[in-house]
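For this depiction, one protein chain was excluded, whereas all remaining protein chains were kept in their positions.
The first chain written gets the first letter, and so on, giving A and B; residue counts start at 1 in each chain.
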Amino acid sequence: MSNMSVKLPADAFRPVKQTSETSELITRPSLTFWADARRRLMKNKVAMLGLIIIFIITLMAIVVPVFSQYSYEQQNLSNTNAPPSTEHIFGTDSHGRDLWVRVWYGARVSLAVGVFGSIIPSLIGIIIGGISGYFGGKVDMIIMRFIDIVMCVPNMIYIILITLFIGTGPVALIIAFAITGWMGTARSVRGMVLQLKEQEFVLASRTLGASSLSLIFEHLVPNTLGIVVVSMTLGVPAAIFQEAFLSFIGLGIKPPIPSWGQLANTGISVFRIYPSQLLIPAALISMTMLSFNLFGDGLRDALDPKLRM
Amino acid sequence: MVRYILKRLVISIITIWLLATVTFFLLRTLPGNPFQTEKLLTVEMQERMMSYYGLDRPLMEQYFTYMKNLLQGNFGYSLKYTNRTVNSIIKSTFPVSAELGLRSLAVALPIGLALGVASARKRGKIIDYICVVIAVIGVSIPSFIMGTFLQYIFAIKLKLLPVSQWKTAAHTILPTVALALSLMATLTRVMRASMLEVTMQDYIKTARAKGLGEGRITWSHQVRNAMIPILTMLGPMVASVLMGTFVIEKIFAIPGLGQHFVNSITGLDYTMTMGLTVFYGIFLVTANFIVDILYGLVDPRIRLAK
Partner (left out) sequence: MSRKILEIKDLHFSFDTYAGEVQAVRGISLYLNKGETLAIVGESGCGKSVTVQTVMKLVPTPPGRLKSGKIIYCGEDITHYSQKEMQKLRGSEMSMIFQDPMTSLNPTMRIGRQITEGILKHENISPDKAKQRAIEMLAKVGIANPEKGFKRYPHQFSGGMRQRVMIAIALVCNPNVLFADEPTTALDVTTQAQILELINELKQELETSVVIITHDLGVVARTAERVAVMYAGKIVETGLSRDIFYKPKHPYTSGLLESMPSAGQVEKTLTSIKGTPPDLFAPPKGCSFAPRCKYCMNICTQTDPDEVQLENGHKVSCWLMNPQAEKRELPGRKSRLSTQKPLKEGI
């Protein structure tokens, strides 16, 4: 039955004074892009699991070397290649060094190289890509041709060349990654800036007198940030892998300073006799890379909701 | 079309020339000389070796000599392998690396793409999860760990396959699989993302509105459009895989080209590094050129742009 035929009190039909506030009232709690993305990310169990593992590994890397009774380089030639025990949780290596400390000290090196080896080149890429895309014309052409040419050679060759110049060690590796790793990001940021700069809001702020620099960094770059953050996250496992690879071929971290790649490299040589010396660093490398990949995938899904259900 | 090819050719030649020039001078600024590492040689003998290879001449003169030889396709003599030209080393090792690379691609490409398509079609279903898990694990395990484990399990423990070397077909299985796994994982990830992106497009809705079945939509509308990003990555991927992978070659003791990349740089074998870099550059430029032509076949919009 229609509610039109119900008898209502006369008061019900008294007009209501409308104000602009009532008609413009927005009922939903407004969520910014980032708050919304964070919410989606928090709901992604797999990505959160990745984040938790990253967190635990980082914590162990910070804490273990501080509180251990051994140092990463302290040798004990009377107790070499010991199996895991209560005294040496992961056993000892061929020099009798405690692997528990070495693995977690190595985690510091690998994580630092991974994280900074991904963030620094990305930042350089954002700056160069932003400039290239925004100015266009000759500047753009020169930068892009340069990238085309440099990208004709596998990254590894440059990295090896650079490490020959500046020596080995964590800092040298990060510098090498910074010099060689920015081009991919620069290309994609440039592409996005080229697209974005045609859009109205850029024109609008240009008419309002915004300078080139503030346009690039206040308007264009933040709009590309989502994709860059994702590629940075996914760049961490790539950098960890490169470090492991370089240490594996003897060009990365040199002993006695441990890194996961370098521990795995030593582990491979004694793998058939003492498998745990390879298994432990290998498992940690894989687990960390997996965690970063899972987290990065989750981040991408959260920032690009149209790809999610 | 002819004009386009000519234009590409000119750009390619300039690229290769710049590449060779930059690498040439970069290498010469490295500290030390190629003969230093061999401890047997006295300083005097080192100098004699330097002058034998023409390395004591002015740098510009060396550069022009090198470029002249390069134009004739002559990469010069290796400084480390006595009496062997870089050309002959490439000739003997490249086929091995290329064979391994092609075998791996032949395995990885169809399986990777198929998994990507299957995963995207069954999104959120169990098949999708399995594919995603395989793919993410595949990209998360470094090839030297994967290679070592495969070797340990199948060759040493189970004794099913030879441990190392490159002789019979059986020798090729383990390195092929080790290399193919990571390629496959990457391809699956990219193809899945690309397929999902295409699924969002309006023309898929149009195809649905026509009453086409899901299988039909996937094959005739989605896959072709989803292949475009795959093609982009295929050029560099094919080039780097055919050029040999140091790790796999080292683990399985394969006499390929990949090992020379690393060894020549660390050994300051200038001519070898130069030769490999230029060879790689030419190979990559060619691969990218072929990809561009394929692009045109897949995407008619690009065909017109030429």
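Things to note:
The rule is short, and it goes like this: a residue touches a chain if its C-beta (ideal position, glycine included) is under 8 Å from a C-beta of that chain, and two chains touch if they have at least 3 such contacts.
Keep in mind it's a predicted model, so treat the numbers as computed, not measured.
Where chain A meets the missing chain, the touching residues are 2-4, 7-8, 10-16, 18, 20, 22-28, 31, 36, 39-40, 43, 305, 309.
Counting over the whole complex, chain B has residues 201-203, 205-214, 216, 220-221, 224-225, 298-301, 304 touching the chain that is not drawn.
Rule of thumb we're sticking to: only the chains that are shown with their structure count from here on.
By the touch rule above, chain B contacts chain A in their complex via residues 15-16, 18-19, 22-23, 26-27, 29-31, 123-124, 136-137, 139-142, 144-145, 148-149, 152, 156, 193, 196-197, 200, 236, 240, 243, 246-247, 250, 261-262, 265-266, 273, 277, 280-281, 284-285.
The part of chain A that touches chain B in the complex is made up of residues 148-149, 151-154, 156-157, 160-161, 164-165, 237, 241, 244-245, 248-249, 251, 264, 268, 271-272, 278, 282, 285-286, 289-290, 293-294, 297, 306-307, 309.
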